[in-house]
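Okay, so here's the structure we're looking at.
With one protein chain held back, the other chains of the complex are shown just where they sit.
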Amino acid sequence: MLGLAPGLTIIDLTHDLPPHDVRAGALTLVRAAQYLPDGCVVLAVVDPGVGTDRRLLAVACERATFVGPDNGLLAPAVALLGGAGTVVSLTRQDQHLPAPGPTFAGRDILAPATAHLALDGPLTDLGDPVDPASLVPGLVGLPTPLEGGALQAEVWWVDRFGNCQLNVGPDDLAAAGGARGEPVEVRLGDRAKAARWVDTYASARPSELVLLVDSYGLLALALDRRSAAAEYGLHAGSNVVLVPPGTTVPA
Amino acid sequence: MLGLAPGLTIIDLTHDLPPHDVRAGALTLVRAAQYLPDGCVVLAVVDPGVGTDRRLLAVACERATFVGPDNGLLAPAVALLGGAGTVVSLTRQDQHLPAPGPTFAGRDILAPATAHLALDGPLTDLGDPVDPASLVPGLVGLPTPLEGGALQAEVWWVDRFGNCQLNVGPDDLAAAGGARGEPVEVRLGDRAKAARWVDTYASARPSELVLLVDSYGLLALALDRRSAAAEYGLHAGSNVVLVPPGTTVPA
Partner (left out) sequence: MLGLAPGLTIIDLTHDLPPHDVRAGALTLVRAAQYLPDGCVVLAVVDPGVGTDRRLLAVACERATFVGPDNGLLAPAVALLGGAGTVVSLTRQDQHLPAPGPTFAGRDILAPATAHLALDGPLTDLGDPVDPASLVPGLVGLPTPLEGGALQAEVWWVDRFGNCQLNVGPDDLAAAGGARGEPVEVRLGDRAKAARWVDTYASARPSELVLLVDSYGLLALALDRRSAAAEYGLHAGSNVVLVPPGTTVPA
């Protein structure tokens, strides 16, 4: 891209996603979306279908343009930024790099498209417009209230400290009966643990499992200065049930 | 380097090479070479002989200048870019940073030389010209046809997905009797596996070992959404024999 657009400023959001994990990529983009510089172009590639007939898209939103495969990777961030405006399919082959095969669209198709857009080149130079409503949706689940009032939740992300972000916001937990400063029962597979809802990591007593509002506004399971993921065997996608006072889980 | 040349644009090609692995560094430079922005300066350091009498060089090629130790690291990329023009040995000590010892030439000698060249400083400010023919050659082997027509090949690189790049191009395999869409027998140590030559990762059936032209134009052994390296115990340097239909391997 710097060969095509020499003055470009590039931010490496991450190169550390688990291979082939479209959902992890989509959630990473959502976490980054509100902090993107205005007018930036976001190149995103998690593309296990590379070289097949899945589409490659450029999706203009109000504050940013996303470039990537149409496999759900872009959809949640696009939604967060107000939805898709113009969308084009990157079919104009004269905008692609010559390549020995179809196995690295990130480099050969998405990167030159990104450089083109970063130079304020028109979106429609890159291919034909497609219906924004035709984008493959993202697969990010909401918490499910169970009979009895408990919340069926899911770990969305384990950060480098081992904190486990849930797909549950503080309002969800409060609506289900949770309260700041109070414990909530947490079912982790076979185990049930009490987790106090605190404000900071350092509020946790040694070895005390806590819930806190993390830096993206979602509840996370955490230990102070230790990895909750390692301690409780949690990973992205793990199921967790939150059982606030006064609620029950189905037998 | 930004202290010496404040406006510099720096691309971090990688900091993740296996320690002391000159060949892995050389192959990484070869993969990057054709994508380098015109006129750039490439600082490369894999330098187990740091502080000994191995030379440090700046090698001007047509599209880029390479700065690094003369231990084979630079040679393949220099060859790919058309060979060495002027070469100097970085002997001018007034161009080096003061240092507590000779253990980090990358920082104390190569980095200031790179900054100097990035500011369009003359190559000959850095030291005395040396004969381009005197560069230590790179150690990257070609595939060897065996008696019976099979190809003795080698894994050059395992990417982060576990795909295993071989030192074999599609023309080599076609010349030996392989054909797109057809299986080739692959000998991996004691095991023999059939690997179909396909175009995309997603063309592989679940658990089917395939060969495909990777993004650098070489054949790679791959599984769909899984690591072929982990499954078959392959790593950079592993020997592999390709036995196309109609060929044999010596007993």
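Per-chain numbering from 1; labels A and B assigned in written order.
One rule holds in what follows: a residue touches a chain if its C-beta (ideal position, glycine included) is under 8 Å from a C-beta of that chain, and two chains touch if they have at least 3 such contacts.
Please read these numbers as outputs of a predicted model, since none were measured by experiment.
*Asks:* Kindly note down the residues of chain B that lie in touch with the hidden chain.
*Replies:* Counting only chain B, the missing chain is touched by 2-3, 6, 19-20, 48-52, 99-104, 107-108.
*Asks:* Since one chain has been left out of the picture, which residues of chain A touch it in the full complex?
*Replies:* Residues 9, 11, 35-38, 160-162, 199-203, 212-217, 224-225, 227 of chain A touch the chain that is not shown.
Note that in this section only the chains that are shown with their structure count from here on.
*Asks:* Measuring centre to centre with CA averages, how many angstrom lie between chain A and chain B?
*Replies:* Centres of chain A and chain B (C-alpha means) sit 34 Å apart.
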